[in-house]
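Only a single protein chain was left out; the remaining protein chains are all shown in position.
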Amino acid sequence: MSFKRKIAVVITARPSYSRVKTVLAAINKHSELELQLIVAASALLDRYGSAVNYIEKDGFTIAAKVFNVLEGENLTAAAKTTGIGILELSTVFDNLKPDIVVTVADRFETMATAIAASYMNIPLAHIQGGEVTGNIDEKVRHAITKLADYHFVASENAKERVIKLGEDPTMVFNTGCPSIDLAEEVINSKELPFDPYEKYGGVGAKPDLTQGYLVVMQHPVTTEYKDSRKHIEATLEAVYKLERPTLWFWPNVDAGADGTSTGIRAFREQHQLPNVHFFKNMEGKDFLHLLKHSDCLIGNSSVGIRECAFLGVPVINIGSRQNRRDRGNNVVDVSYNLKEIIAAIQDSIANGKFDPSNVYGGGDAGQKIANLLAELPLQFHKTISY
Amino acid sequence: MSFKRKIAVVITARPSYSRVKTVLAAINKHSELELQLIVAASALLDRYGSAVNYIEKDGFTIAAKVFNVLEGENLTAAAKTTGIGILELSTVFDNLKPDIVVTVADRFETMATAIAASYMNIPLAHIQGGEVTGNIDEKVRHAITKLADYHFVASENAKERVIKLGEDPTMVFNTGCPSIDLAEEVINSKELPFDPYEKYGGVGAKPDLTQGYLVVMQHPVTTEYKDSRKHIEATLEAVYKLERPTLWFWPNVDAGADGTSTGIRAFREQHQLPNVHFFKNMEGKDFLHLLKHSDCLIGNSSVGIRECAFLGVPVINIGSRQNRRDRGNNVVDVSYNLKEIIAAIQDSIANGKFDPSNVYGGGDAGQKIANLLAELPLQFHKTISY
Amino acid sequence: MSFKRKIAVVITARPSYSRVKTVLAAINKHSELELQLIVAASALLDRYGSAVNYIEKDGFTIAAKVFNVLEGENLTAAAKTTGIGILELSTVFDNLKPDIVVTVADRFETMATAIAASYMNIPLAHIQGGEVTGNIDEKVRHAITKLADYHFVASENAKERVIKLGEDPTMVFNTGCPSIDLAEEVINSKELPFDPYEKYGGVGAKPDLTQGYLVVMQHPVTTEYKDSRKHIEATLEAVYKLERPTLWFWPNVDAGADGTSTGIRAFREQHQLPNVHFFKNMEGKDFLHLLKHSDCLIGNSSVGIRECAFLGVPVINIGSRQNRRDRGNNVVDVSYNLKEIIAAIQDSIANGKFDPSNVYGGGDAGQKIANLLAELPLQFHKTISY
Partner (left out) sequence: MSFKRKIAVVITARPSYSRVKTVLAAINKHSELELQLIVAASALLDRYGSAVNYIEKDGFTIAAKVFNVLEGENLTAAAKTTGIGILELSTVFDNLKPDIVVTVADRFETMATAIAASYMNIPLAHIQGGEVTGNIDEKVRHAITKLADYHFVASENAKERVIKLGEDPTMVFNTGCPSIDLAEEVINSKELPFDPYEKYGGVGAKPDLTQGYLVVMQHPVTTEYKDSRKHIEATLEAVYKLERPTLWFWPNVDAGADGTSTGIRAFREQHQLPNVHFFKNMEGKDFLHLLKHSDCLIGNSSVGIRECAFLGVPVINIGSRQNRRDRGNNVVDVSYNLKEIIAAIQDSIANGKFDPSNVYGGGDAGQKIANLLAELPLQFHKTISY
């Protein structure tokens, strides 16, 4: 019989997996912890990059899979996906009986994990609370903070904010962001250690990458999902006009994903794009290598705010998705405007790389979090501090 | 074609209906509002008092009914009930297309309303946020605050707390508690205007009520649900020993409801209770009349904290369920201890009634809320204030 | 690595467990089979007798529990329970990856097992198809036959009927009913080997059982659920008037269960029942002992048709629930009529016991079924035979 603490971590999307991979590894190695890995939602789906394949390839054992993405072009589907998630995760928790459940960040469906655990009186740990972005993610993020018992935040500002939200300060820990742990491994990379076309396939042109290249990753914004096609078109037009080698990554699942995807497909059918290659996904570490050697990252991914700060890679951050998140000086903010985007990219290439910033931690978050999960008192009862 | 704002109010339990009845009436009468009343969860179920029957009898039109209570003796059922609620309410909202959704208080399943509305970008109003109790309800209540766009709170302390939670102060309104609106109508009652045995049936003895009587309403506490049977037994024993006329109300649905109910049933089979009558439920106004003329209220119902403050009725508040909620001086707090309970009841009868307190508002909350629903800007986008 | 065939059996109710207990035991003992026992629906719930407790006490390992009973007083709840069952069982099957799924009999929620398995291309075995009763169970039963790949039926008539339904005759096996396997173990019992009051508790009077006694088990009939209270009252009245020692068993869950339960509770409050004891449930074998030594069984349980035929116990079968099911000569059919019921009971006591009948098999169904599960070709593709 095992007396290890059972730690259930629920992964619902490709980027969440990349973010907490070092946490999973540290739990797996910890002598007093047993990992119960649950893979759900878009992390299981081919058209969002099948994170599940990378998880299995990385050697993690999956305790349960939960298919709960409801298909639809509107926000109803996001709500329903969350409802089904609660229904199913509560059965999974009931059967696995974890001591602590861990939920990651602020995607809409992470609320399912938070509700199932907190309603079942299972202590809930939240990674990456306390940040500010100004969209629906923020409602979700702070609501999860109010459901969670332990808070593993990524910056000093985030820590302060969680405490202001009335949480017990002794349960709020600035561990840094575990995504930085991976970036720490590539920060001294001298050249791209793999051929992305060969290793990841994808479609489109195969521009030469030796003289620099752009990377694009732009997701739909939930509160603006009706405009997601228009938004993506400004970026497409900018890339088309710049005629530079470009590696473009498909967006992850969200209400409006189809607007963004449809926009990209339609643009490709109407334009020749002799310098652009499209990828569905890439292992986290390879992606960081790719960013490290790129001229800049374009779009609205949190990778630009977070890992790119640590790596010193310039970022053209488009639109409202990362609003008010803490950022280093590597980030230039622009609106969904063709001219602004083009000018920012050109400036950025002219100015070159930045010095590393520690705003999101120093590369040991995974280990810190595992240690806390082993040591913290098991509790699910709390009250607001004021 | 109507240009009235469509206001969807979701009622999930008998006590929630009593609490917002004057809000519903004020919306119905308001020339610029159209009420879309959705009745769900235990409000539809016979064994929790069929609030739906009272709603229909009161003349409200029901736009949709949603059966979503999953049966079970553990907390898993509470989580699943919420998941099913999201799944179904999102369809209902998708078909009714409300301009604003209103969710009431802090029962676990109200989270389903909050998530469905906020995920679908429908402005969400929350009645009765910002209070403090120290149990699972508190997690739910504050998480809903972080999802809601408008806050109609019941006291100055609650207002201050919601603002501290980072909400925009211009969207936080101390309207008072709408349950007080009903109490306002009975505060000058001189005698019980109906025969409760005749009007409401119920089972057990029919003690004479003319020389005073006790009222008992004790719900299971979610975070202590395994002890719910033991907890109810202390109260049963006290009532049994006191041998005074007593009117006992069944608890509402919750994880653990069966522990409480089973405890009551078992006690009845083992003891003669010649002074106790059991009711399943009662119309809100009649219940307030009953309280007004009682010696005291015993248990852990929020009615004791709220309406009884306004009515000046003494309350023996047992256990942790109302912890840290604002209260008038009519409340005596005791633990689940037979001697404490008996002593408190005896003192209370000896001391008599209290002066009215305005801690939860002045009786016009329903009208204030309806006016705000008609005037507030329609918005679902917010960001934390710090 | 195991090369045993994984056989998932889904138990959704107390009577289903009793019925297939010998199948479970035979699978467990079979060297080429691995049992994956899934306990769901009312089999997990206290107020329907917690079959799960007996299952664990009998030493079976449970692979997954699924809470899916939606609460409600109408038929909507039966439909929803089935929908949730599909949602959850498909996740369970996806994680357990059984080679064959077994579903039992014809309760409404067994359809969830049948749909999840057949839609997922898992070979489906159905126990007890081909029988005729004339109520909603019949729609369910024959629809499951059309979804199932293997048919383990309980009588020659049933076998013929399944083949007429267009099934491949080589996949239809008259194994007898596994419930008879248990009856085989008690057929030579000379006296009641336990004190039912002491072993099973229950409530009410404790009449002396040494001079004979009646056993009552009456379930609501789905297609007549609005009348379930009236129906049960005829039986209650008959038992009340006969003034004989009576052991009464609560009904299992069904739309309308509350009508039946409410009827019983109300009758008890209005009448003294000095000869009646009420049980919630009893282990299958003990129940068969109890029947074996009773004067007769009253109600509409299939136990009367099936095990009582083998045991030679007289049965007063009330109403339409067992209509057209094959029966031995131990059964007298009556309508919901007080006089008829009383007369039939009196005749029955006067006439005494019957000779055993083999109409539902010879006591080796469990072993036969396990052997077939090990040997049958794994297939999920079929076409109608005409």
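Some notes on this structure:
Letters are used for the chains, namely A, B and C, taken in the order the chains are written, and counting of residues starts over at 1 for each.
Here is the rule we go by: a contact is a pair of C-beta atoms (placed from the backbone, for glycine too) under 8 Å apart; a residue touches a chain by one contact, two chains touch by 3 or more.
The model shown is predicted, which means the values in this text are computed figures rather than measured ones.
Note on the chain not shown: across the whole complex it touches A, B, C.
Contact with the chain that does not appear here is found for just one residue of C:22, C:91 or C:330, C:91.
Although one chain is not drawn, the whole complex shows that of A:68, A:302 or A:367 it is A:68 that touches it.
If you put the hidden chain back, the residue from B:17, B:67 or B:336 that touches it is B:67. In the complete complex, the hidden chain is touched by one of C:43, C:64, C:147 or C:344, namely C:147.
Residues of chain B in touch with the missing chain: 64-67, 84, 87-88, 90-92, 94-95. Within the entire complex, the positions of chain A that touch the omitted partner chain are 44-47, 67-74, 76-77, 80, 84, 203, 258, 269. Annotation for chain C: contacts to the undisplayed chain at residues 74-76, 78-80, 82-91, 93-94, 108, 111-112, 115-116, 118-121, 132-136, 138-139, 142-147, 161, 164-166, 222-223, 323-324, 380-384, 386.
In this text, only the chains that are shown with their structure count from here on.
Chain centres here are Cα means. That of chain A falls 40 Å from that of chain B. Chain A and chain C have CA centres that are 51 Å apart.
Within chain C, the positions touching two or more other chains are listed as 67, 84.
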